[in-house]
Structure formats: structure tokens, C-alpha cells
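Yeah, one chain of the complex is gone here, protein chain that is, but the others are all in their spots.
And now, chain A:
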Amino acid sequence: MLRSVLQTSAILSSSRNPAFRRWLSQEARGKIQAAVEASPVVLFMKGNPQMPQCGFSRAAVQVLEMQGVPQEKLKTYDILEDPELRSGIKEFSEWPTIPQIYINGEFVGGCDILLGMHQSGELQSLLEQNSIIPKISGESSP
């Protein structure tokens, strides 16, 4: 597959050129893959939901709260506690910043995208489609 081809060639070139971007080992990639699939909603952030260590991470937590994502369906990883995860997740997602949100193993985006989707209503639909929050029908319930 493309990914393994890329990886093989990258390992070769990285050994020649130490400045070359470090590529994830198969093992590290597997660990992160398991992490993004650990829960229906996965948030990689700085700090934890009780004590976010960055305004962008705080905003992401607040958006998920406002959407009513139940705690048992949300898993957060504090990348400040794990330097390997911190650099690994950026490479894995090919995304340069934290926070990062995954829904059912699929990369959604960072803080800007999450906020934008929250405001436009896209996030609610996405969460509903993935059965993370209940669908609220247009009609009023009794």
C-alpha cells in the first residue's frame, strides 16, 4: 500500500538526512490508530477537560460539552504528558496543531474547524449520524 511504500522510502532517506522529517514507526502508528479508535469521540488536547492548558483545547472541550457528547463516548488524551504522542499525532493526522478531534476513527479537524462546524450545525448532524448524540426531530416532543 501507498503508506508502507512511503514509509520504507522515508526510512531510507531519513537515515541519510537527519534533518528529514521523522516518520512514525509501524509500532507508534499502530498505537495511535488504537488511540483514535478508543472511543466514538476522541480529543487530543493540552491538559484535560477539567483543566485545559490552552485556550484552543478549552474551546474544543466546551463545544463538545455544548453538543451534549456524553462522557462515556468521549476520550481525551493529554499530549503534554506524552511527548511521543504529541509529535506522533501531528504526523499521523498530518495536522500541525493541537487540539485534534476524531469521530469514529475519522479525523474531523482542529479547533477552527470544530468551532466552524459547531456554528453551522454540521457538527450536530455529524454527531447525530454517528449516533453519539440522539437525533432531535424538528417536531416538539410531548
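As a working rule, a residue touches a chain if its C-beta (ideal position, glycine included) is under 8 Å from a C-beta of that chain, and two chains touch if they have at least 3 such contacts; residues count from 1.
Everything that follows uses one rule, which is that contacts and distances are computed from a predicted model.
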{"item": "Choices \"Bola-like protein\", \"Multifunctional methyltransferase subunit trm112\", \"Ribosomal RNA-processing protein 42\" or \"DNA-directed RNA polymerase subunit beta\" - which one is the UniProt name of the chain not shown", "value": "\"Bola-like protein\""}
{"item": "Option from A:83, A:96 or A:121 whose C-beta touches the chain left out", "value": "A:96"}
{"item": "Residue among A:30, A:68, A:116 or A:134 that touches the chain left out of view", "value": "A:116"}
{"item": "In chain A, positions touching the absent partner", "value": "54, 56, 94-97, 107-113, 116-117"}
